[in-house]
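Shown here: the complex without one of its protein chains, the others still in place.
Presenting chain A:
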Amino acid sequence: METIFSLLVALFFTGGIYLMLSRHLIRILLGVVLFSNAVNLLIFTNGRLTHAVPPIISPDLMTPAGPVANPLPQALILTAIVISFSFFSFLLVVAYRAYQDLGTDDTEEMRVAEPANEAPPPMGY
């Protein structure tokens, strides 16, 4: 069980990193989506894989009766999902605007701030 789950996390990572290393914005964006899923799953493993014991207290009890899933990684992941969603939408819009303003989605060609052959500054003032 754990073996194949680690394999899943691993390949999510591999796919995400491969896409993020691409030169084109769309692939980078898709890579970010895959990568954030991978990271969430990795954090999830910190709580161990526990089947069918959600961290919810039965109505008539004060504390959970038996062992339950670790709530801490879950709470962290919940925050992470929200943040990666907002981060992703920001990235998407920036990519879109960058493409519209620069006419390219190739990061190699985005050189407004640092043109390829920049003249040196004066050696004195």
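Keep this in mind: a residue touches a chain if its C-beta (ideal position, glycine included) is under 8 Å from a C-beta of that chain, and two chains touch if they have at least 3 such contacts; residues count from 1.
Quick note on the criterion: contacts and distances are computed from a predicted model.
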Protein name as given in UniProt for the chain not displayed, "Protein-methionine-sulfoxide reductase heme-binding subunit MsrQ", "Monovalent cation/H+ antiporter subunit A", "tRNA N6-adenosine threonylcarbamoyltransferase" or "3-isopropylmalate dehydratase": "Monovalent cation/H+ antiporter subunit A"
Where the missing chain touches chain A, by residue: 1-31, 33-34, 37-38, 40-42, 44-59, 61-64, 68-72, 74-75, 77-79, 81-83, 85-90, 92-97, 99-100, 103, 105, 107-108, 111, 114, 120-121, 123-125
